[in-house]
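Now for chain A:
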Amino acid sequence: MTLQLFLLLASALFATGLYGLLSQQSIVMILMGLELAINGIIVAAAAFWFYLSADRPDGQVLVLLAISAMAVEMAMGFAITTAIFRARDVDMADSASDLVG
Partner candidate 1 sequence: MTEPMLWKMLLGLILLGALGYATAAWSAVLRAKSSGTPAVASWSYPGRETARLLVRQRTASPGADTMLSRIGVVLLPMAAMMAILVIPLGTNAITDLSVGVVWFNAMEVLAWAAVWMVGWGSNSVWGLVGANRFLAQGLAYELPHMFALITAGVGAGSLRVSDIADHQGHLWFAVYMPVAFVVFLLSGLAFSFSPPFAQAFGADIAGGAAAQLSGVDRLLLRTGRYLLLAAAAAMSVPLFLGGGAGPLFPGWVWMLLKTLAVLAVLVGAGHRLPGVRMERFTEISWLVLLPLTIVQALAVSIFVLLGWM
Partner candidate 2 sequence: MLEGVIFGICALGAVVAGITVFRVDSMARATFALLASFLFAAVPILLLGLSYLGILVVLMMVMEMLIMAVFMVMYMMNPAGLMPMKMVHNNKASIGIAVAVFVMLAAGVLLTPWPAAVTAAKTAAATTAMGTDADPTLALGMDLMGPHMLVMIVIGMVLFATMVAVVVLATDRGRYERFGDDLRRRSPDDPVRGGLGR
């Protein structure tokens, strides 16, 4: 196991998540893509911690931040989905394009 292998895994997870983010129509599926992408970041942060600065816990703090970001993203995503579903019976990103600039 080397740093490169871990980072390749992280990149693959991130790219898979990115595909989901870009291609999916349903808001819930977009959230799943986002989760996958953040999971790639968690793996990368853990690997950076171990291989580059294992003598300091900063890398672990970064992992913790990413995990919290995941929780916040999920909760807010579902709350917004619920609100928009209640208001207009919409669960697709394409139908909620009011803020398209």
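A quick word on the picks: all candidates are chains of the complex that A comes from, given by their letters.
Keep in mind that, in the parts below, a contact is a pair of C-beta atoms (placed from the backbone, for glycine too) under 8 Å apart; a residue touches a chain by one contact, two chains touch by 3 or more; residues count from 1.
The structure presented is a predicted model; accordingly, all values stated were derived computationally and were not measured.
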Practice task
Sort out for me which candidate, 1 or 2, comes into contact with chain A in this complex.
Solution key: 2
Exercise for the section: State the interface residues of chain A toward candidate 2 in the complex, per the touch definition above. Expected result: 1-9, 11-20, 22-29, 31-33, 35-36, 39, 42-43, 46-47, 49-58, 60-61, 63-65, 67-68, 70-72, 74-76, 78-83, 85-86, 91-92, 94
